Every structure is written in C-alpha cells, then in structure tokens.
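Please see the structure below; I have some questions.
One protein chain is absent from this view; the other protein chains keep their places.
Take a look at chain A:
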Amino acid sequence: MIAASAPMNTAETPDLPRRKPDLAASNRVQEDAFAPGIDPLAEIAAACRQGNMAARRQLYDACSQHVYRVAARVAGEQDAADVTQQVFLQAFRSLDKFDGRSRVETWLHRIAVNEALQHLRRNRRHKHSDLDWEPMDKVDSGRQAEQKDALEQALANIDPELKSIFLLREVEDYSYHDIAESLHIPEGTVGSRLNRARRDLQQQLQEMGFSRT
C-alpha cells in the first residue's frame, strides 16, 4: 500500500503527482501567441545585428531576467551581474554567427549556462573557508525559509552541470528538447540526468532533515 503522505488515485486516469509549470516561467517570451516555428525574437535579433541600440535594449529586456537567474543560480548571486554582462556582450558580438536554427532565447541561454559554468570553474580554486564570500540575502523566516536555505545549500553542492539541467527544467520550465539544445547534450540523456539531480538533491535534503520520504 501507498503511504498516507502520498495520496494516489488509481482510477482509470490516475492523478499522480506531476510537475506543474513554474511561475517564474510565465515571464518567458510568449511563444504561444506565434505560429509554430516562428521565433518572436528573430526580428529583434536581426535589428541587433545592424547595431540598433533600441533593439539590443529590447532583447536585453526580454531575456535579462532569465539570463540573470541562470547566472545567479549557477555562478552565485555575487557574480550574477558580471556573468550577465558578459553573456550579453558576447551575444551582441557574435550575433552574426547565430544561424537561426534554434530560438534566440535558447541560444542566449546556452551562452548564459556556458558562461556561468566557466565562471564557476574559474573561481572554484579561489573558494576556501579562510576567505569569506558574500552571502546571498536571506529575507524569509521559519520553516519555509529553512527549507529554501537547505535547497540552496544542496544546489551549491551538486554537480554544476546537473544543477543547470535541474534549474532549466524546474525554474525556466524548459522542455527536454530545449535543455538538450541549450547544453549541447543528447535529448535522450536529459531525463536520466534529471533523475540524478533530483535524487542527489533529495538525499541532501533528507540528510538535513527536510524530506518526508
């Protein structure tokens, strides 16, 4: 039998726990309003290529929150602004090389993840308990805040590549196809990597006393 904490519906159409789209993802560019295959940012990107500053600003406004979020989660909030700046500079410099085979947003996220991971690798050698690094702001209190802190801590401990995949799925609401494209990995491996990420995180939360299973 299933434990009481896991309400299950075994009827013809089972109501098993499934992932709901994240609120943060609602800020993404509304692709549904466009015909399939049409990238809503393609025109803006074309104008950016001509050096149009207003278009560049539009692209920044459309994507900076997502880029910054990836940068903050992967490289750490203290370095997120630097990473975001590098991502956009690199994107504007290399827009000529963007072949349009993926969406502009996916392409930008690929740069963001790569830049954040590189930043993390570069700085990993610097990290030592003898040096204090700027902590992230903590504004919540109580059990929820403790749980969030525990997850932040667990995220800081897992493999950065797994963390990127987990965040692209859970925070950015990326499909497996988009994750594979963003990270240049086979689409067939996304699910198994997500399994590993979720199990690693869950195990750490459990060890910190924050899991009911």
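Remarks
In the analysis below, a contact is a pair of C-beta atoms (placed from the backbone, for glycine too) under 8 Å apart; a residue touches a chain by one contact, two chains touch by 3 or more; residues count from 1.
Simple rule for what comes next: contacts and distances are computed from a predicted model.
From the set "Putative zinc-finger domain-containing protein", "Acetolactate synthase", "Anti-sigma factor antagonist" or "Branched-chain amino acid ABC transporter permease", the protein name that UniProt assigns to the chain left out of the figure is "Putative zinc-finger domain-containing protein". Within the entire complex, the positions of chain A that touch the omitted partner chain are 1-3, 5-6, 8, 10, 14, 16-20, 22-24, 51, 53, 56-57, 60-61, 64-65, 67-69, 72, 77, 79-82, 84-85, 88-89, 92-93, 119, 122-123, 125-128, 130-134, 136, 139-140, 144, 147-148, 151-152, 166, 169-171, 175-176, 190-192, 194-195, 198, 201-202, 205, 210-213.
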